[in-house]
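Encoded as structure tokens, here's the structure I'll be asking about.
Removed: one protein chain of the complex. Kept in place: all other protein chains.
Moving on, here comes chain A:
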Amino acid sequence: MSSDSKEVHHEEGDHQTMTKGRILKVAGILTFITAIEFIIALWMVPSGTLPIQYANPVYIVLTLFKAFYIVAFFMHLKFEKMGLALSIIVPILFIIGLILVLTNESHHWITLRG
């Protein structure tokens, strides 16, 4: 038991980890990105500065940025072994496949709905 916990501590000491400063920095980035999304949704789109068809891809890119910061820093994946990170990230690529398949399918639904 005691050797177990010792090992855990050793492992944690081995790699870089989250400090309070870094946590607050990431929190700041997440809040900032959300604030940009609000500025786009509440002012830029209604006033016509940014048409909705351009705003949507911007929202998605900003969302992916937020997802990266949450997974990499809050969930600590950036500091894990490359093997673990890859075993999580690579299967996620299947989701892109599902997006492509269902986008194609929904094109067909448009004609079905008439």
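Please note the rule applied: a residue touches a chain if its C-beta (ideal position, glycine included) is under 8 Å from a C-beta of that chain, and two chains touch if they have at least 3 such contacts; residues count from 1.
Convention: contacts and distances are computed from a predicted model.
**Student:** Given that one chain of this complex has been left out, which of "Solute:sodium symporter small subunit", "Iron(III) transport system ATP-binding protein", "Amidohydrolase" or "Cytochrome c oxidase subunit 3" is its protein name according to UniProt?
**Tutor:** Its UniProt record gives the name "Cytochrome c oxidase subunit 3".
**Student:** In the full complex, which bits of chain A touch the chain not displayed? Write them out.
**Tutor:** Per the touch rule, chain A residues meeting the hidden chain are 2, 5-6, 8-9, 11-12, 14-15, 17-20, 23-24, 27, 30-31, 34, 37-38, 40-42, 56, 59-60, 62-63, 66-67, 70-71, 73-76, 80-81, 83-84, 87-88, 91-92, 94-95, 98-99, 102-103, 105-107, 109-110, 112-113.
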